[in-house]
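These notes are about the structure you will find just below.
Complex shown without one protein chain; remaining protein chains in place.
Residue numbering begins at 1 within each chain, and the chains themselves are lettered A, B and C in the order written.
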Amino acid sequence: MKNSFGNNIILTIFGESHGNSVGFVLDGIPAGISVNEENIKSLLDLRRPSGSISTARAENDEFTVHSGVFNGYTCGTPICVTIRNADARSKDYTEKERLARPSHADYTAHVKYRGYEDYRGGGHFSGRITSAIVAAGGILIPALNKKGIYIGTHLKSVAGVSDREFLDIEKDIKNLADARFAVLDISKKDEMEAKINEARANGDSVGGVLETAIVGLEAGVGEPWFDTLEGMISHAVFSVPAVKGIEFGAGFALCDMLGSQANDAITVTNGRTETKTNNSGGINGGISNGMPIIFRTAIKPTPTIAKEQETINYVNNENAVISASGRHDPCIAHRARIVLDCISALVVADALATRQGTDWLAL
Amino acid sequence: MKNSFGNNIILTIFGESHGNSVGFVLDGIPAGISVNEENIKSLLDLRRPSGSISTARAENDEFTVHSGVFNGYTCGTPICVTIRNADARSKDYTEKERLARPSHADYTAHVKYRGYEDYRGGGHFSGRITSAIVAAGGILIPALNKKGIYIGTHLKSVAGVSDREFLDIEKDIKNLADARFAVLDISKKDEMEAKINEARANGDSVGGVLETAIVGLEAGVGEPWFDTLEGMISHAVFSVPAVKGIEFGAGFALCDMLGSQANDAITVTNGRTETKTNNSGGINGGISNGMPIIFRTAIKPTPTIAKEQETINYVNNENAVISASGRHDPCIAHRARIVLDCISALVVADALATRQGTDWLAL
Amino acid sequence: MKNSFGNNIILTIFGESHGNSVGFVLDGIPAGISVNEENIKSLLDLRRPSGSISTARAENDEFTVHSGVFNGYTCGTPICVTIRNADARSKDYTEKERLARPSHADYTAHVKYRGYEDYRGGGHFSGRITSAIVAAGGILIPALNKKGIYIGTHLKSVAGVSDREFLDIEKDIKNLADARFAVLDISKKDEMEAKINEARANGDSVGGVLETAIVGLEAGVGEPWFDTLEGMISHAVFSVPAVKGIEFGAGFALCDMLGSQANDAITVTNGRTETKTNNSGGINGGISNGMPIIFRTAIKPTPTIAKEQETINYVNNENAVISASGRHDPCIAHRARIVLDCISALVVADALATRQGTDWLAL
Partner (left out) sequence: MKNSFGNNIILTIFGESHGNSVGFVLDGIPAGISVNEENIKSLLDLRRPSGSISTARAENDEFTVHSGVFNGYTCGTPICVTIRNADARSKDYTEKERLARPSHADYTAHVKYRGYEDYRGGGHFSGRITSAIVAAGGILIPALNKKGIYIGTHLKSVAGVSDREFLDIEKDIKNLADARFAVLDISKKDEMEAKINEARANGDSVGGVLETAIVGLEAGVGEPWFDTLEGMISHAVFSVPAVKGIEFGAGFALCDMLGSQANDAITVTNGRTETKTNNSGGINGGISNGMPIIFRTAIKPTPTIAKEQETINYVNNENAVISASGRHDPCIAHRARIVLDCISALVVADALATRQGTDWLAL
């Protein structure tokens, strides 16, 4: 499948940065789930650019629910939502029409689509398309919360500045819910923002690591081959622009441990099975073990920068120099975190719908 | 989908460690691809345990081609191959019948399958099942080689001992092809094996990092959402037991770079488009850019160890102590590398079949 | 999959009769296909109600292309089109809110969606949703025509009045292209319309048989198991409301023939392979044989009629009598024919995209 993801709850997204609208169709959602447009708005608001650490493009993210909702509840049929592209200034991008931004998708899109690609603002490869994922999350996340499942992502590090670890995870997640800059140690916010602004001032950009936690997921969810929880999450997460790595639990650090250090001892306390450590990130054999799901995502620095870079004009195939002049983000990590929450919600809801039956989420 | 992977070339795998057979069905392979059973045998041989650094289980991997091959060529219909489990000693595992190995899938399988799981030797979660993937690779890899596409994986590090980087990648890959211990710098082999043997002697295990390269893949292959090359590769790779992380190109190291450092400058030389660096690992926007695809996979230490560990008896749900007595691998990384080659071959062949039409691989 | 169809070219449809909009996402369409909104309009116009033989609901089918089209060509990304529901008078349906129309989906929808269904005007089960399929056909059919593939459907019979057989099929199809009442023998039009009007006057409805032909499809397209051409066409066609049967070639008449009568003798003339008869409807073993694809679809009488019928109030589960008062069609066959053309176009384009590669349709 191309622009669709999921086995039983299936999200299809569409749209180009400077086209009419971006949007989604969410299929497989059972009838009877409350849909509150305010929830969609507030998640979209968390994704929206904020101040000097983000692009100057100001989208109000006005959206239309075309189908699938009746009297405030899902009616069991596909939900289509479109979000207008209102503040698309295509003239900013006339130069990019011919010059490939290094490490962006301009060149690969040109090859793949044989010159017919909508190159304006990155087209279908723009971070703008993630607003469709976030809008879908505005339906999925409240439904999962009602089932006691909570998902949250924080800025584990930005430009080398590190946030603290998750501690009381469910509480941490709830504290992150409304944060426009999602750090657990609020004292790190200024330091990170300073690094972002410094990069911006230099015509440059920075990256970061996002850490996501999912709590309240019962043991036994996921598949051994091939739809492991890790496989499904990573499949979806690598679609988010700028992601270049993912690790679960202790991740790459496990490679240098001994088995006796890496293994999570299992205990039963008052009938509840837990592990003493969580190096496995809540997943064994692709299946949830009842501990929090933990993963970290590598976000590279935004490729669009003002600094001069060597590149090519991909139309006439000649060497050139590019210096991006359009509106762009000096860091995308703080805006991407809500996208990770929403895409994780899709994977979790889908795996549960497969296991529990399509109606489970609504019951 | 559960035990199937791929959009147009679809691999389905089956089998339990101590059941009758493991095997695969490979569907969507065009008619007219040469099938040489020797190729299958030689790849299976690379996966087979070797000496003291591997399990003592000695499978000769005798296999049967049930369908899909006629007169030495694929005939366009699904290929089913089964591989007998010959050296399965279930009595070794009678204790494990009741004790969950920490960080293995015993407990999650028990929850998911409600007590009906085949627990012998890890059942469907055993590394044994990867022999089916490798056998399928024995058909896919030679077909890709004929198209000028080469795939190779080396032990980037084992227990903290590092191999050198890929240099002349195509040459390096060809040198790795027959290696039973796949290092680029052969001087590292003894050091790594010493670490593995040391862990074994201590009743412990070690992990490592595998690095995979794919060369010869044209630009323009892959999808933006959701079937990015990174998404498809990671989805498949996380099914391989013991994998807990994956990164493409410079991966997590990108998070601390500036955009101006991370971006790969693009140049045209004699009409050929290349990037000066390859921090993107050959993929932009989920689509190949014509440079080598590079990714690294985190392999955790084998969870089954002789050392005593706290755990539970998952049948009566009581705390217990486990000390594995069966045959097991002190390190799985050196055996997993051929699995990564084969699973990468599947993803690449599938993406190309989608783009070029089902028959392309055979023409 | 639920509201999606296709393997490589995938149509997802959404919408309820009285909701905001109906629409579609068409994914897998290659970049570079000309999109002319006039083509979409003219197909929608053929589906629109006409005079006394159709419902009085007057939709102007105003549509918006949200994505996937740039400078008049597809840009390779999913195409989303929504069509406003402008003339939805929900008050006509307040009685139906509680009474199940016999042989309609009111009761089954109520059970499936547990009372959350959008019951207005048949909701997601309304023929209105087929306008989304037709709009997608406005992109697919011109693209297939450029490849020499033509599709046409005529009213083989309505209320017992029969049209003539296809003769010069490609010519017949071209003559049908703009017909608002698609008969090959134009003298049958008045007779059929008289039957429809008679039924309407009696508060009743009639059905009919549609016959579809596809010419220009090369031999070798389709799959043996399970995605036969017959299987894929029938899967899609049974989604069209009111369809209760389908047969290919001589269909059910084959059951009473001898093999020597049923078999289509094969001949080569000037290097071109043909069959002397076409009892197979152009398909053997699920795969096209180069002859015209021919199938007939049974359209039952519209279930919504003014005549009194026994039924239940499905909310309080009591017996009741219903006499439909809303706007409804006394026959749906003449409006459904363009839907069959469009859905056939999807199946054919998808099968060819699988065989020839995703870009084939655009090259």
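Following the convention adopted for this analysis, a residue touches a chain if its C-beta (ideal position, glycine included) is under 8 Å from a C-beta of that chain, and two chains touch if they have at least 3 such contacts.
The shown structure was predicted, so the numbers you read here are calculated from the model rather than taken from an experiment.
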| item | value |
| --- | --- |
| Of C:Val209, C:Ile293 or C:Leu340, the one touching the omitted chain in the full complex | C:Val209 |
| Selected from C:Gly51, C:Gly72 or C:Pro224 as touching the chain missing from the view | C:Pro224 |
| Interface with the undisplayed chain - residues on subunit A | 7-8, 77, 224, 354-360 |
| Footprint left on subunit B by the chain that the document does not show | 1-4, 10, 12-16, 19-23, 25, 27-28, 31-32, 64-68, 70, 73-80, 82, 112-118, 123-124, 359, 362 |
| Interface with the undisplayed chain - residues on subunit C | 1-5, 7, 13, 100-105, 107-109, 111-112, 124-125, 129, 157, 159-160, 199, 202, 204-209, 219-228, 230-232, 234-239, 241, 243-252, 254-268, 271, 273, 275-276, 279-281, 283-290, 298-305, 307, 309-312, 314, 317-319 |
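In this section, only the chains that are shown with their structure count from here on.
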| item | value |
| --- | --- |
| Distance-maximising chain from subunit B - centres being C-alpha averages | C |
| Magnitude of the superposing rotation for subunit A and subunit C (Cα, nearest 5°) | 180 |
| Inter-centroid spacing, subunit C versus subunit A (mean Cα positions, whole Å) | 38 |
| Contacts with 2+ other chains: residues of subunit A | 1-4, 13, 112, 124 |
